[in-house]
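Only a single protein chain was left out; the remaining protein chains are all shown in position.
Moving on to chain A:
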Amino acid sequence: MTIDSKDLDHDAAFAALADPTRRAILSRLADGEATVNELAEPFDISQPAISRHLKVLEGAGLITRRVDGQRRPCRLAGGTLEELEAWLDMLRRALTANYNRLDAVLADEMAKQDLKKD
């Protein structure tokens, strides 16, 4: 895996991902390009609110927008999201493996304590 992150704003990307609505927008965009109207549809929030979320995502380099007549469709930017998510996913997996092993260590120690009591 080659990682080239010199152009990416990780601070902004991290903040952008912390919001559930923005994560939902990104997940929708993973299926393909969409306009503000299309993005606002499944959410119970106003178009201006969606536009503000899009501005944050755009500022973080997570999405790009293009001009198409009156429309400004959004799409996922390549790279940033995958990289940050890959790193977080790696950390999550390492912790999951650790704590699953810890369950076994705790069960062992509990058994030893029970033996001492008997």
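Simple rule for what comes next: a contact is a pair of C-beta atoms (placed from the backbone, for glycine too) under 8 Å apart; a residue touches a chain by one contact, two chains touch by 3 or more; residues count from 1.
One rule holds for everything that comes next: contacts and distances are computed from a predicted model.
Hidden chain, UniProt protein name from the list "VWFA domain-containing protein", "SRPBCC domain-containing protein", "Phenylalanine--tRNA ligase alpha subunit" or "Na(+)/H(+) antiporter subunit C": "SRPBCC domain-containing protein". The chain not shown here touches chain A at positions 1, 3, 5, 8-12, 14-15, 17-18, 83-84, 86-88, 90-107, 109-110, 113.
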